[in-house]
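Shown next, in structure tokens, is the structure this report addresses.
All protein chains of the complex are present and in place, except for one that has been dropped.
Note that the chains are named A and B in the order they appear, and that numbering of residues resets to 1 at the start of each chain.
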Amino acid sequence: MKKSVKLICLLLSMIMLAGVLVACGNNTAGGTKSTKLVVYAALNEDEMNAFVSKFKEDTGIEIEYVLGGAGDMSTRVQAEKDSPNADVLVGGSVDVYEPLAKDGLFEKYDSPNNDALDARFNDPNGFWQGWYMGVLGLVINRDRFEAELKPLGLEYPKTWDDLLDERYKNVFVTSNPVTAGGGYIFTACQLFRLGDDAAWDYFAALDKNVHHYYKGAGDCISPVATGEFIVGMSWVHDIYKQVKAGYPIDVVIPEQTAYEIGGVAIVKGGKNKENAEIFVDWLLTQEIGQMNTTNSNRYSVLESVASPEGLPKLEEVNLVDYDRARAGEMKPDVVAKFDADIVSKR
Amino acid sequence: MPYIDFQHVTKMFGSFKALDDVTLGIDEGCFMTLLGPSGCGKTTLMRQLAGFSEPDKGDIYLNGKRVNGLPPYKRGTPLVFQEYALFPHMTVYENISYGLRLQKLDKAEVDERVNKMLDTFNLQGMEKRFPRELSGGQQQRVAFGRALIMGQEVLLLDEPLSNLDAKLRVEVRSELRQIQKRLGITVIYVTHDQDEALSMSDKIAVMRAGRIEQVGTPWEVYFRPRTHFIADFVGTVNFLDVDVVAAEQNSLTLNWGGLRFNIPQTGFNVGDKAELAVRPECISLAPLNGQIPEGAHVGEITFYSFLGRYIRYWVSINGQTLIVDDANPSLSGAIEGKVQLSFDQDKLHLLKKEN
Partner (left out) sequence: MELILLSKSSERINEMKRLKNEPLLLIAIILIVAFTIYFVISPVFQLVTIASPSDYSILVETPRWVRALGNSLLMMVLSTVSCTAVAFAFAYTMTRLDVPLKKFFRFITMLPIVSPPFIVALSYILLFGVQGIITKQLLGLQVDIYGRLGLWIVQTITFFPYAFSVIYGVMGKVSTNLEYAAYNMGASRWRVFKDVLWPLCRPGVAGGALMAAIQVLTDFANPMMIGGDLALLPTEAYMQVVGWYDMKTAAILATLLLVPSLAIFFIQRFWVGRRSYVTVTGKEISLKPYEPHKLVKWGMFAFCCFISLFVVTVYGTLLYGSFTKAIGYDWSLTFSNYSYVWGKWQQIWNSIKFSTISALFAALLGMILAYIVQKKSVGINGFLDFLAVLPSAIPGMFLGLSYVIAFNSPPLKLTNTSAIMVLALLFWNLPTCYSASNAGIQQIGNSVEDAALNLGANSFRSFKDVILPLLKIPFLSGFVLSFLRSVTCLSVIIFIYSPSTATGTTSILGLVSYGQWGAAAACTVVLIAIAFTVLYVAEYFLNKRGASLNI
């Protein structure tokens, strides 16, 4: 008597079918023709779109891409180890590239366009290539600074040490190295700048001024922009977006600041190796560097590219001697110590 | 052959025997009531006929045709459900006409037959209402209309009156009986209410624990119950433990703690211990005037309850309390004190002693 059940079954198989269809419909199939290039990109969509159309215009090569966070994209490359879909991994800090390079997932490539670059932008082992740079800086709420701190005799901080002034107490915010990549780079920066002992004294002293540690590196920008706090530490390119939005904030890049290098690498076993090389070379041209800087507010590694509008020139930026390999090695210990000595004692 | 015939029907629910070798024949035009306490299998039996479930063993015949295995929608056995089972998303018109519409009759004919039903059941003007907008009595009549409109020879009723208030229930009984007589249809009526069973049926089948204990007219079931259970279930009854002291050709003499009864019944031997079923209205009371006649049954009233059309007395006699109904109460009040009891010996019924 239960023909009613037929209907149930029909509906269920519809569910299944629909699931499969949706799944298939979204698979980005890997191209095999040599006029194609498959890119896994940890970039923002607008930036990537600009690349796609410009690359096609310049070289006639069609880019197929998948976008995602740097972690996501590197996990994908790792997962597809045996039959890679991607030809190129682009965007995101080279810190993410290191482990993949160690696992032998990348093809060595030495671009003819990288010879003029500062050595730190080229992988000594030749697996990855740096092509842009993010710099840590300070966001300062101009209105509140002038109203509250200037009368106390303070000027905008010029160095990281200036932040130790007790007049910054509870109006300074930064991010937690335990949770935020940017926060960790800041911490490592101080360790390289000051040496171990002095750096830990610095963190303890700075901690007295820190209102609280945000969980993400970008989280403190808006609270400073809206005047919740007066000074915050974050990525300069992210701060700059808020400057453009019209908030009364200024960007300051302290001396001896740290930076991240944005990377690109050719995936081993990709089907369009030649096109991948063309892409890396292309990325290191002045025109493309300029385009990306305009779109993303990030510094290019090329000296010929003007610095992002409204920001100091790269050569004026005083960078710390950042040992990337060491920063990676000491991370677990530093993070644990920071949590134990600083955060947990708050 | 009976119009509806259940032959050795057995139905198991797991290890529970819901119907245990039930055989029952129902003649055409008969109003047959299945009476019994809840869980006795009466609804299950009816549902076997409607085809909602199939018997594990046995055959069911409807008008000479074996219907086992026939899906419910091909049996033509309209049923009125206890909770009516009206379609809540359909109007009265749509509910009543549903079965006809399934037969793809043309609209004019459907309309005509629905209107006839609306007339029969006093539902004119309610066609457009939804079941939730009707009173309980109206819902019940829609349910009847929906079943009867099919024009079948059979109607199955599953305690259709149990959700009505007491007064309405009594009214509907006689209406229902009249409609059945007028249409000449065969009805199976399921109920646990003995008043309903007695007042409406041509025949009653009393069920217990998946078996039929007795089939008979209301009179037979009431006055000549086959078992203690039936006597007790159908109406109020006093049981007296008696010994058979003499067995004549057409009568028995019984001894009840020194008091004698003589009843026109056979089938017992001298020395048998038996149970005498005495209905409360088969005893009459008379106030005692001084002297007590020889062999008279004398008791004392301990309590009474006035119910309008009769008075119920609790009378202590022979170490037992008997219930006695006086169907003609006097204007001045109840009898009190010692009374003489006389038994309408024709209506007394002797039962075999059960374990």
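Keep in mind that, in the parts below, a contact is a pair of C-beta atoms (placed from the backbone, for glycine too) under 8 Å apart; a residue touches a chain by one contact, two chains touch by 3 or more.
Worth saying up front: this structure is predicted, and the values here are computed from it rather than measured.
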Of A:Ile63, A:Val96 or A:Val251, the residue in touch with the unshown chain
A:Val96
The one residue from A:Pro84, A:Gly218 or A:Gly289 touching the chain left out of view is A:Gly218
Of B:Gly58, B:Pro72 or B:Pro329, the residue touching the omitted chain is B:Pro72
Filtering A:Ala116, A:Ala204, A:Ala325 or A:Ala340 for touch with the omitted chain leaves A:Ala340
For chain B, enumerate the residues touching the unshown chain of the complex.
13-16, 18, 38-39, 41, 44, 50-52, 71-74, 76-79, 81-83, 85-89, 98-99, 102-103, 132, 146-147, 150
In the complete complex, which positions of chain A touch the hidden chain?
1-9, 11-13, 15-16, 18-19, 22-23, 25-28, 45, 66-72, 74-76, 79, 96, 170, 176, 178-181, 211-213, 215-219, 221-223, 225-229, 238, 241-242, 245-248, 336, 339-340, 343-344, 346
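Here, only the chains that are shown with their structure count from here on.
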Between chain A and chain B, what's the gap in Å when you average each chain's C-alpha atoms?
86
